[in-house]
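Okay, so here's the structure we're looking at.
All protein chains but one are shown in place.
Presenting chain A:
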Amino acid sequence: MATLDQKSPNVLLQSLCCRITGKSEAEVAHQFQYAVRVIGSNYAPTIERDEFLVSEKIKKELLKQRREADAALFSELHRKLQTQSVLKHRWSVLYLLLSLSEDPRKPSSRVGNYGALFAQALPRDAHSTPFYCTRPQSLALGYGERSAGLSASVGTSGISSLAFSDESAAGGGQPLGSRLAWTLPVSCSPSSALALPATRPLLGPPVPSTRVVRPRRDGEVSEAALVRDILYVFQGIDGKFIKMSAQDNCYKIDSKVVLCKSLRDTSSRLAELGWLHNKVRKYTDARSLDRAFGLVGQSFCASLHQELKEYYRLLSVLHSQLQVEDEQGVNVCTESSLTLRRLLVWMYDPKVRLKTLAALVDFCQGRKGGELASAVHSYGKTGDPHMRALVQHILSLVSHPILNFLYRWIYDGELEDTYHEFFVASDPNVKTDRLWHDKYSLRKSMIPSFITMDQARKVLLIGKSINFLHQVCHDRTPPAKITPASKSADTPKDAAELLSDLEGAFQEKIDAAYFDTSKYLLDVLNRNYLLLEHLQAMRRYLLLGQGDFIRHLMDLLKPELVRPATTLYQHNLTGILETAVRATNAQFDNAEILKRLDVRLLEVSPGDTGWDVFSLDYHVDGPIATVFTRECMGHYLRVFNFLWRAKRMEYTLTDIWKGQMCNAKLLKTMPELSGVLHQCHILASEMVHFIHQMQYYITFEVLECSWDELWNKVQQAQDLDHIIAAHDVFLDTIISRCLLDNNSRSLLNQLRAIFDQIIEFQSAQDSLYRSALEELTLRLQYEEKKRQREGEWGVTAEQEAEEKKRIQEFKETIPKMRSQLRILTHFYQSIVQQFLVLLMTNSDESLRFLSFRLDFNEHYRAREPRLRASLGASRGRRLSNI
């Protein structure tokens, strides 16, 4: 018994060789060399150094062999071994014993095998001299179809299997490639060789079953040939037997070919891959030629290309496998080779991937830009994690250009989109004055589905603001100052990250840019262009807010405007305007504002007096014109017209009242006039009441309320669009409430008629007073004359007669006056009644309340039966009932 002394391994190895082969040292030189080489190369074990595992394995082996008692015995021995601490590498010894163990039930599978004898160099890598192994089939033993021979040859590759697996494990990058390399030799395990050939269909590589070579029919295509064909078909090239049939759009096997049904089916299933590949390939080829496909489309094609490249790599591994087999012998051992079944299993994953790609290609036909991104995104909504991962990857590549566009747009305001893929469109024909409203719009079809409409609108607004600042406000601050620079999507990886967090990071980015840019824009507008001041100025001048100025203006203008319109000159009126400005509080206004105030004469129609053509005007230009567009200014002028007219009525009535107050005392001496005067007074006070209520309505309920709303909104506005919208709403409300819109045309006509009546009344009253006063003066003169002649006989008889006649004549004109007044009154009242009826049936509540206020003491209701319906009842009824 040798002691465990330190003899060199080589010596030990040699003695082992001698021992096992039973030969002398000289004869085993060859084997010794070989042994040394093997040991030297495989220095590191590939299994785990776990003694427990090994012992478990041993026990399992024993149990498998139904030797439970032996298993128990082994456990005993193992325990004993563990108590002794002689061995340092117990696991190593145990493993060695395990691998050398043999199942005593297994018959020794030794048919003469010569392979090891002739095995020269072990294949270190795939390109070295291939491993020659004579297959026992070549033995003239008549064993051509006996599985025994096969398994024997398989046994020789025991070492090569280890070697092969070693190198492939070292070099295997491709998951599938290395899997291939692993699976091939695994199947070559020593099997129960002399088992009778069973006609079982082969299930797949892990099953070390016997391969059946069926008796072949004449002229039948071998499976190997089919496999070769299939590999061509995978790339879309027609094979010898499997060709593309155009009318069915599928790969068909030539019907002339003699083929068993299972092979036919399997190859049809495999040919589907070729079809899918063709589809994807056709798409990428067609698109790469298309110049106008755009960046998004190109990145889509690039990602498809990437996937196809992976696929081709797999195919090349299969090809190389086929080549290796070719070189290994003509009658190749089919257990370790490619079969259709093996292909089916291996190509399952690629098939799923290609299917996804082909579906994507189908779905994305004819789309480009943001549409394409939306299509890809919608395909990512699937439960299958592999498909989802694939589509996400493609989506990140595809959306990268879109995100690039987006970042450039929101940080620089630049849009370089030659192929119209981005969802912001710019119209090059629009000039700078309409930049805000018309130049940039959303291309709705190009909005990717992972960007919401709200975000898209914000994006549009941000870029628009930047451009607005640059071009209209002439503000050249670099965008870096407006928004603190943040990293744009430089790589597709960034895009992928962003896409995975659309709610959070992306939204934040957009919001931040939006707030900063809009705030800056509003700052610039308010500071440099005094937007809010102009808004207030509009209110003060065009909407008659500055009362003292308007009053004074009217005072000054009155003598001018009474004249016919054709005689008016603008510069005269402008002069008057300036006088008015200087004389009132308006002079303390900002010079900018006063500069823009002006007089405008409207178009003259025949018979117009100055009152009809006069209007104030306010010039706007530059950035302010974006808020106060031409339509807005038109609206303002209409409202001014209306308000000016109402103001004029008020002014007229004031005059009338003044006249009445002055002349009432004077004309007390003429009792015959008292009736007429009374009528005048009554009518005048009716009119005064009416106009008062109208003025109240206009000023407080319409103008002040709307203005308050507008002002609040403007103060809280976050961007220019808000301001513009609020302003438009303001104008619309005013116009509809001032009865200037289309629905209230009848009301407006009534109102105009009332105003006309007032003016007529004024002229009637004027003429009345004139004649009355004339009469008065004449009478006074007469009295004067009478008193002057003191001592004389006063007036002569004929003078008296004359006087009496004159007085009589005068008295006769009184009824005429009275009737005239009565007609006037009646007419006026009927118009007012109609107006009230229209008001009552109006849908606007404030107008209904106006009617209530106008007729507070039911003065008109008494006369007009239609007004008797109460407000409450009319709410239920509609216009049709009246």
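Note that a residue touches a chain if its C-beta (ideal position, glycine included) is under 8 Å from a C-beta of that chain, and two chains touch if they have at least 3 such contacts; residues count from 1.
Note that contacts and distances are computed from a predicted model.
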| item | value |
| --- | --- |
| "Cell cycle checkpoint protein RAD1", "Mitotic spindle organizing protein 1", "Epithelial membrane protein 1" or "Trafficking protein particle complex subunit 13" - which is the UniProt name of the missing chain | "Mitotic spindle organizing protein 1" |
| Hidden partner chain, touching residue among A:81, A:666 or A:814 | A:81 |
| Residue of A:29, A:98 or A:260 in touch with the missing chain, whole complex considered | A:98 |
| Positions on chain A where the hidden chain makes contact | 1-4, 6-7, 9, 12-13, 15-17, 19-23, 31, 34-35, 38-39, 41-47, 58, 61-62, 70, 73-74, 77-78, 80-81, 84-89, 92-104, 110, 112-114, 116-118, 132, 134, 138-140, 158-159, 162, 329-330 |
